[in-house]
Structure formats: structure tokens, C-alpha cells
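One protein chain is absent from this view; the other protein chains keep their places.
The chains carry the letters A, B and C, assigned in the order they are written, with residues numbered from 1 in each.
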Amino acid sequence: MPENHLPAQNARELTFAQAIREALAEEMRRDSTVCILGEDVAEAGTPFKVLSGLLEEFGRDRVFDTPISEAGFTGLAVGAAMAGMRPVVDIMFGDFVTLTMDQMVNQAAKIYYMSGGAWKVPMVMRTTMGATRRSAAQHSQSLHAWFCHIPGLKVVLPSTPYDAKGLLKAAIRDENPVVFFEDKMMYKLKGLVPADDYTVPLGVADVKREGDDITLIATSSMVQVALGAAVLLEEVGISAEVVDPRTMWPLDEKTLIESVKKTSRAIVLDEGYERYGVTAELAAVIATGAFYDLDAPVKRMGAMHVPIPFSPPLEDATVPTEQTVFEAARALCGR
Amino acid sequence: MPENHLPAQNARELTFAQAIREALAEEMRRDSTVCILGEDVAEAGTPFKVLSGLLEEFGRDRVFDTPISEAGFTGLAVGAAMAGMRPVVDIMFGDFVTLTMDQMVNQAAKIYYMSGGAWKVPMVMRTTMGATRRSAAQHSQSLHAWFCHIPGLKVVLPSTPYDAKGLLKAAIRDENPVVFFEDKMMYKLKGLVPADDYTVPLGVADVKREGDDITLIATSSMVQVALGAAVLLEEVGISAEVVDPRTMWPLDEKTLIESVKKTSRAIVLDEGYERYGVTAELAAVIATGAFYDLDAPVKRMGAMHVPIPFSPPLEDATVPTEQTVFEAARALCGR
Amino acid sequence: MTTTVRQETSDKVDLWLRMYRQMVAIRQFETEVNELYTRALMPGLAHLYIGEEAVAVGVCSALERTDYITSTHRGHGHCLAKGASPDRMFAELLGKEAGYCKGKGGSMHIADPATGNLGANAIVGGSAGIATGAAFAAQRLGNGRVSVCFFGEGALGQGVLYEVMNLAQLFKLPVIYVCENNLYNEYTHYSETTAGEIVARPAAFDIESVTIDGQNVRVVNEFAQILVDRARRGAGPAFLLCNTYRYHGHHVGDINREYYRSKQEEQIWKSERDPIVNFGKVLIEQKIADQEALDGIQKEIEAQMKQAVAFAISAPYPDVDEVEEDVYA
Partner (left out) sequence: MTTTVRQETSDKVDLWLRMYRQMVAIRQFETEVNELYTRALMPGLAHLYIGEEAVAVGVCSALERTDYITSTHRGHGHCLAKGASPDRMFAELLGKEAGYCKGKGGSMHIADPATGNLGANAIVGGSAGIATGAAFAAQRLGNGRVSVCFFGEGALGQGVLYEVMNLAQLFKLPVIYVCENNLYNEYTHYSETTAGEIVARPAAFDIESVTIDGQNVRVVNEFAQILVDRARRGAGPAFLLCNTYRYHGHHVGDINREYYRSKQEEQIWKSERDPIVNFGKVLIEQKIADQEALDGIQKEIEAQMKQAVAFAISAPYPDVDEVEEDVYA
């Protein structure tokens, strides 16, 4: 059974946000080169209050409020990482990564390779994703697929407090630029988190629930949706396995494929746009890897191909829900 | 037979670059709101000389040299389009689109939707793609997959002079923001182009070669590679069909799926990074649409998941070639 | 001669009264927004413009209806000052079909071609390119329009602003960059995020730059008029720095603000520099209105806003099928 299903004895219940904060605090204590840069990260602790208290413990030498200059402070972090720091930059809404693409993609991602391994860029970009917060089209996107497409970057999408803490600590210790996506609707999600130091390695998927009839491969907040759908499916006699890749790159293809080989049916769930996004890659990987075992086409469920609307009934229609996943799974299983 | 296999009687042989230039010139003559903005587009006619002569014909009121401000002049084009112009912006190397993502994605792509249809953004971004020019990691990327992922944008990847001209004219006349990718290694490619006014509609795939045993779905410069591979395959008795989607969005799924249903085998070829890119979407679409007809998993061939290296032997290894496609197709056909 | 003077005076009276009414309307609109939030009737959040009314009103009163504006996340005031109607605005804030964007945009994306409003924008600095581009189009099409880009001082952090100011000056575009310095980027004082003098930045691109009291609507309007006329004449872009203050939090949910600004600071701005109160005093002093008239305006607008809110509340949501409409034109 995966490690996080057996939390250590000293585990406490924490929210997702608390788990993130704890990961940062522990790494900042462990390594004085870890620092935080972003807008309203100091006194305000970000608008989501995820970083509250870090300024008090670590002071202004470690937690830096920046101007509203996403490209600028991300670029600064790239150089700082090359020259001996381990910066963690905070991009408030994932929609603003648009402004950082040159720094992340033409610089951070390529420096190790372009320099033939001479310079490395150990930095983390933490940012958010996820809709249904009534924040409209420029504050609701899940743009992680862009980073997944770029060699040189690692991309992490935690789905539980346990994973969030362990993966963030691993990301900070990683020698490469890592982009870490937090679903802003999940900050209050609770879960058991050990007090002892631990990391979750990047590149290892986690079977969040075992099952036999269908595999639901889900990322970030969609893991909870998948788990909810699995309960509904159980009621109609369908046993669903829920697999969380946890990191999009490196991607643990083996675990995904093995699960689908076992169940012979799969739905891929991700909150990014469905088209040309994460669901496409995962579906393609499975369709190839489990080609001879699939009893039905892999079903993809992502965000509808529209800018996220503000109006609540419209916005709610754009993302997969327990109910829509339940129905899709039923249809796929032919029951 | 598709229209472009039967060029009108007044067709001439033009290079890909000439076809682009002619499309722009014709549209600029037809519509005085069409203008060009970019770096070194006027006297220099771009470093690729694609726009040579346009300044002479249309003057400084229509062809604007800009500072090296990709975000700035793209943003300017968005506003200009809203207020009655039809700007065509030139992003010299496709690698620099990193700098325009906020303008294209948070602004251009969403304005029509966010305003409930009140404002539209009829603009075209022309940019380049393609490796093997010995330009290294920051001047060789093919980042079109990012735009394909974003609702509100259309994405065009022409593969012949005929398509280039017809698609560019259609893009300029389109009421939406369109991103138009030109493979810089194809500018000298020749083909027949009618002198008469014509457009190629966005969203219609083209069967570039008919065949029975395997479908090679290819974009941009990969179409020539696929056609070359098809010739090699013919020699070993494999009949390959080559299908060019021409536009990534809107995507003509039907034509792709029908071809694969007929041949029962498919390779998807695209010069973008293979991971989380165009090949994933096309493979997923086919794996679903032709699920019951496929005799083998869809094979994806894109750029290797590495920053493009400078060193010629390394760079050449990163992209599919006639030979590697030939071999993959043979393996897929089991011969 | 006498006639002209009288004409001017009555023009001025009209303008002043109109500006006063508009400022009251914005304040009352925003008061209702806060109320809607408190009563949990509004989805999401909103950024109130209360305290800054003189900027939007002073500037927009210098514009023609066909002139362009772009606005920000704190955009209700700009939209109203440019002529938007409160009922369709409230409807938009509640995500209703009758809203300016059919409910698809919400508080941060109100747009309206009829009043030249190119749209509010939730990306800080995100409309700088758009406003500059509209000015480019106006120049190319020769339609004499001017474009105004409203933004908070936080947008000075965004590089694209410098890119487009350079372009605007090179092309001599009719665009006015109106910077609303309300002292805070969300929860951070602007002095922590802004090196040097603000107006030195546009000035570095040779852009005409003026710093004014953004709490005095007459001053704002006078300077805006000068810069707009100048732009319309073809003399190029300008930068108008308006010093102002927001009375409420960064957004409606930002209630406990003492960790980033003092109650005392808020109190001083409210009691000494309120744009509506102070302008009301001027109107009375100059005998353009008496207290009763001002109270009447207040009442009338309150009633109008209540009605507009009621309209929005009872308006229907868009049909769910609408979600896939308007993606492509």
C-alpha cells in the first residue's frame, strides 16, 4: 500500500494550505538559501493566506514582497538559483504565468542543457489553478499543460495535504526548475500529515483507491472528484481504481498503464482545458501502453474548451464533477 | 480530389515565402485596415526577407517597424483590432511567443467571450517554427501546441505554398485572433499557386496523398517528411496515406478519423515537442475515433523531449526524418 | 461677449453638476455592491472604487462618448463615468444574462462598445496594450478619437507598460495613461514596490507627464481636458498621475486592514479629502447648488441604484447552453 495511506503515528490533520506552509518553513529552516519571492507574500502571506507566519519566523531577508512584476522576479529567481540560492517564487494566480513564460521556458528550462551541464537552476515556481471560484476568465485557468510540454521543467500537481507537503519539499530540494500547481479550491482540504521530515519523490504515481472495473486517472482537485465518483460507482456495482500521477513530468507511465491493463477501461481527468492538454497526453500514453487490454476508448474529461465564464451556472458547467464522471464511467462500463 | 491538387490554369510556381508575401499584399490591397507590425519588417522585410517589397508598395502607414517589444506590439495589435484595424503582427522566431502569451491568451483569446460577444479581435500573429537551422535552443522551438490549448484562438500550420497563401488570406479575413506558424526551413519550398483570389477555409484537413495501409497525419514541414517517407514505403509495398490537418484549431477530426478507419494504422507527426503536444491530441482523437478499427497503437513522432541542441549531429537527431518515419511505419505495419 | 461668458458659465454649471451626480452615482453603486457581497448575493469578489470617484469622473467628463477607455479590476467607476447604465452593470456583477457581457465577464470585465469601453481587465497592466492599440487604430483611421488607459500604480511594475509607452511616443498616438495612485498594490505600500519618482518613468520616454490631486474633480477634469485636446490635435501621448485613496479594502472581503495601513490614515483621507464632500462644498459656495439640492441628488440616485439592484436580482441567469457561445466570432 502506498506510503501515504499509512501515515506515521505522529501525523496530524492539516489543511492543504497548512501543509504547503509547513513544507516551506521546514525547508527554510533546513537550508538558508531557500527564500520566497512574490507579490504580497510577506505581511499579507498572499491573498490566500497560505504563507501567513513565514515573515514572522524568517524575516525580510528570506521573504520578499515584490512589485507586480511576474517576469521580473521570476527572471531574478533564475539568476539567483544559478548563483547559489534556492528561490521559491509565488505566482498568485496561475493565469499570470503567461507573463513568465520567457523566463521559465527560454531561460530556466534550458540553461542546464544549453550550458552543457555547467549551470543549474534549482528553483520552484508555486502557482495556482482551478475554476469555480467565480473569478472569471483571467483568474481561473489551469495552464499546467504548457509547462509539461517543455523539456527541462518538472511539473507537480499535488492532490492531498500529505502529497503537497512531501512533493513541495522534494521540489525545493530538486536541482531543476519545478513548477508546482496548487488548486486554490483545495486550500481548505484536510488530511493527515506526518510531523516528521519526509518527501514524496517526483515521478511516482499513487493509487489513491484500488478497484477492478475502471481506472480513473486524475490530477489535483480532480482526484477528489474521482474519489467521489468512485463512491457513486460502487453503489451501482462498479469498482473504480483512482490513480494520481502526482507529477506530470517526470511521468510515472508504468503505474498508469498497469492499472488500465488491469481494469481495461480508463477515464482521464484534469482541470486544464481538455484540448491539447494533459488529458491528451495521458490518454495517448494509455491508449498505446494498454492498447491490447482496453475494452473501450479512453475517455478524456477536462475543462470545456471555452474561456472560464463568470456566471455561476455557466462556470459550473465547464468542469467535470462527481456526477458527470460517474455518468461517463457508467457509460464506458456499459451499465 | 482536394482543390489544391488541381491548381487553376493560371497557377505559377512560387516559394512558400512568396506565397505568404502575395497573400499579405493582396489582402492589404483589398482592405485598407490590414497593416503589418513587427521588428525589421519594413526596409529589411524581416531577416527571412519574407516581407520584402511590401514597404515599397504600401508605405510606412501600413508597414510598421517596431522596437523589440513583442508583448507591447502584440498588445497594441489587440487594441487596434478591437478598434477597427486588422493587424498582422510578425514574431520573428516562434521562440519569442513566450513574451506574448499574456496578450494573446489572457487578452486576445478571451475578449470576445468575456465581453459576451461585444468586442472582437480580428488579428493575425505570424510566427515561425522548426529546427535544424543550427540556431540552438532559443531559436528553434515549435510552440504551437500552447496556442492550440487555448479556446478563443485559431491555429494554422500550412505545409505548401498553396495552403500558405489560401490559409493566410482566410486568417486575415477571420474575425478571431489567429496564430499562423511558418516553418522557417520551408520558405524556399516551391509549389503551384493560382494567381486568382482564393482562400483555404480554416478547419478543413487535406489528404495530400492517398493510400491504404497506413495513415501519416502530419503538420507543417512534417508533411514533406511524410510524403518522402511514403515514397520509401511504396518501395517496400506499403501504401501510405498522408493527411494534413492544416489547422490545429478548428480541427477537422472527421477527415483524420475516416482516413485511419480506412487504413487501420496511424503515425502522427509534428515538429513540436512530442510530450504534451500536438501529437498527443491527434493521437488521442484518433485512438478514440477509430478505436474499433485500429490494428496497432497510434505512433507519435515529434521533437525529442530536449531543448534543441546546437551541434549538428545532435540537432538532427531531435526531429523525425523520412528515414525514421519510414522505419516506424514499417514496424507498425509489421513488415 | 456677455453671452459667451454666460454660455461658459452655464456650461460649467452643467458640467459641475453632472460630475457631482456621477461621483455620487459611483459611490452609491459601490455601496450597493458592498451590500450585495455582505448579503451573499454576489458571486465572487469585487474591488470598490469608493474614494477615487473624482479620477474616473474628471477624466471621462473630458471625453466624447466615442472616445475609448480601458479599465481595471477596480473598474466600476470608470465604466459608469463613461456612460454605462447601473442596471446592466449590476446584472453583470450577478452573472445575469442582462449584464453587459451576458454574465460571462462579471465585475472585472465590464465592456461596452456603445460607450467606447474596451473593457475592464483583471490582469494588472493588461489593458495598456489595448488602450495604446485603440489609439493606434484611431490615428490610422483618422477618426479623431482619443484613448484613455486607467490603471493603478501597481501596474507600474509591469514591463509591458514601458513597451507601449515607448511605442505610443514613437508613433505619437492619442493615448492618455491615467495612473491612479491609491498608495497600495493590494496589501503592500507602493513605496515598497516603486523605485524613484513615478512621473520620471513616462518622462523618460519624452511623454508629457503631470501629477495632480486626484481628489479634486475640477483639477482632474481640467488637466484631463488639456491632455485630451493635445492628443486629439496629434501632439501624442500623455501621462496623468492622480493621487487618490481607496476607502475600502483591496476587495470587498478585505476587512481587517490594520496590518498594512492604519485606521488613522483612512480617517484622514475620508474626513479631509473626500472628493464628493469637498466638491459639494464648492458647489454650495459658488451657489451652483444648495444643501437641499445635493441631498435631493443623493436621494434620487439612491433610489435609482436600489431599482437597478432589484432589476439585476430578478433578472434570469443565462441559459446553460450559453456557455459554449461567443468563443469564436
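The rule is simple: contacts are C-beta pairs under 8 Å (C-beta built on N, C-alpha and C of every residue); 3 or more make two chains touch, one makes a residue touch a chain.
Not measured: the values here are computed from a predicted model.
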item: Among shown chains, those touching the left-out chain; value: A, B, C
item: Per the touch definition above, residue among C:166, C:215 or C:244 touching the missing chain; value: C:166
item: Touch criterion as defined above, residue of B:173, B:305 or B:330 at the omitted chain; value: B:305
item: Residue of B:16, B:58, B:96 or B:276 in touch with the missing chain, whole complex considered; value: B:96
item: Residue in contact with the excluded chain [from A:38, A:67, A:211 or A:245]; value: A:67
item: Of B:134, B:173, B:262 or B:330, the residue in touch with the unshown chain; value: B:134
item: In subunit A, positions touching the absent partner; value: 33, 35, 61, 64, 66-67, 69, 71-85, 87, 102-103, 106-107, 111-120, 122, 151-152, 154, 175-176
item: Absent chain, residues of subunit C that touch it; value: 156-163, 165-166, 169-170, 192-197, 200-201, 203-207
item: Interface residues of subunit B (partner: the chain not displayed); value: 39-40, 42-44, 47, 65-69, 71-72, 95-96, 99, 133-139, 304-307, 309-314, 317-318
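FYI, only the chains that are shown with their structure count from here on.
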item: Reference subunit B; chain at largest CA-centroid distance; value: C
item: Subunit B and subunit C, separation of their C-alpha mean positions in angstrom; value: 41
item: Mean-CA-position distance for subunit B and subunit A (Å); value: 31
item: Touching two or more other chains - residues of subunit C; value: 101-105, 109, 121, 123, 126, 159, 327
item: Residue numbers of subunit A (touch at least two other chains); value: 95-96, 99, 136-138, 305-307, 309
